[in-house]
Structures are given as structure tokens and as C-alpha cells.
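Every protein chain but one is kept in place in this view of the complex.
Right after this comes subunit A.
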Amino acid sequence: MTTQQAPAIQVHGLEKAYKDLRVLRGVDFEVARGSIFALLGSNGAGKTTAVKILSTLLKPDAGTARVNGFDVATQAADVRESISLTGQFAAVDEILSGRENLVLVARLRHLRNPGRIADDLLARFSLTDAGGRKVATYSGGMRRRLDIAMSLIGDPPVIFLDEPTTGLDPQARIEVWQAVKELAANGTTVLLTTQYLDEAEQLADRIAILHEGRILVNGTLDELKRLLPPAKVEYVEKQPTLEDVFLSLVGTKA
């Protein structure tokens, strides 16, 4: 593409308070099309609040936000056509089967061939065998995979993932990371929130840290690393991390 495209997400001076609790106090950031943007922050920093505003579930007290070029306040319906949200807690229908959940979302997005879309996604997220089972019988990881699969239906250009890997085992985490990387490779813009620094390191093109209602820093991993004094050069034997040990014992498929 030769022309400079507008950013997929533009947030300016966003403010939100719950009664006296001022959660967002002027948040600004932009996310380039087709990139992965990680919003880091400790518990209660306001990550979920920001994601809810961007996905039209909450109205901001002040400031503006545009998603895929549409204003979240005045063009909410267009925003909803452009996005999908994977909330912090898996939002799946426990009583329906995995396949029925996918078909339901495909129907609600008014797509043709909901059955085929469902089968494709079941295969892609290794859920084909469990597809006919009630979701109530799924493990936490399967539920999360189904949840993310539901968000991919209709190929929306912008996807919000609120702590997508919290509660997943390392193997499932890597599977989710893989799916996120594929999305971005195909041009989808991904905004994810996380508390895991390594997740941001692994995935994100840009990382922003939300702290006390504002974006404290915003940059690439290298830019953030340069904020600290350069590391001393030390020679140490590389010890395997616990994650390496776990993965080699359990055996990843990858």
C-alpha cells in the first residue's frame, strides 16, 4: 500500500471515573494498522476499562476514541462492525456445544455458511473432537480457545484481547500467541492487555504501560529497554528457565 493509512485505533485524552474513582485520567495512544499493541498495567490500572470503552460497552467521560476510523461515541454501530472483543473472562455459552457457540456468533454477525465457519475454526483451534460437547465440560484452556475462536468469526479488522492467556498452561499460551501472530500477519490489528511482561515481549510491536490513569511509556521493546541504563555484560551459564523445563517434560507439539 502506497498511501499512509490512518491508525486503526486513535485514543485522545480519554477519561473515565467510577463515582470518585478516577480510573483513566487522560489516556492517549495510537495503534497502527496490522500491528500488535500491548497495554500493560497492574491490577486495577484500568486496562479492562479502556478496552470496554473502545468496544463501545462503556462511554468515556471525556476524550475521543476512534476505531477503524469510526468514533466510538457517535458511530458505535460502525465500530461494532469493525471489531471483536475477547473479554477478560471467557464469554461462552456453557449450555451449548462448542460448535453451537461458533454457529451462534456467525449467525449474529449475519454471515453465510455458519456451519462451515464453525467447523473451520474448531479445526484451527484443535477443538474438533470436543466440538459437539457441552462447553460446561471444557477445561479452562479449551474454553479460552473457543472464546478466542468466537472472536475471529467474520474477520473483523480490529481485535481486542483482554488478558487472553491468564489462567492458561504454557503450552496453551504458546498456541494463543501463535494465533495472535497469524492474525497480525494477515493484517488484523490486535490490541491486547496483559500482566505478563514476557507476553508483551513475545508478541507486541509496541508496548504501552498504563499507570495511575495515564500512559507512562509507549514504544517498541527496544525503545523501552533503552529507558533503563544499559545492562552490564556478564558471563553466566545459561540456566534453563522453569518454563523451558516444563515445556520439555510435558512436550510441546510445536
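Structure notes:
The rule is short, and it goes like this: a residue touches a chain if its C-beta (ideal position, glycine included) is under 8 Å from a C-beta of that chain, and two chains touch if they have at least 3 such contacts; residues count from 1.
Rule of thumb we're sticking to: contacts and distances are computed from a predicted model.
The chain not displayed here is annotated in its UniProt record as "Transport permease protein", chosen from "Acetolactate synthase", "4Fe-4S ferredoxin", "Transport permease protein" or "RsbT antagonist protein RsbS".
Only one of A:V27, A:A50, A:A65 or A:V92 touches the absent chain when the whole complex is considered: A:V92. Remark: the omitted chain is touched by one listed residue; of A:V105, A:A149 or A:L183 this is A:V105. Considering A:E30, A:E81, A:D119 or A:D205, the position touching the chain not shown turns out to be A:E81 (whole complex). Of the listed residues A:S35, A:T56 or A:T193, the one in contact with the hidden chain in the full complex is A:T56. Annotation for subunit A: contacts to the undisplayed chain at residues 52, 55-59, 77, 80-81, 83-85, 87, 89-96, 100, 104-105, 107-110, 150.
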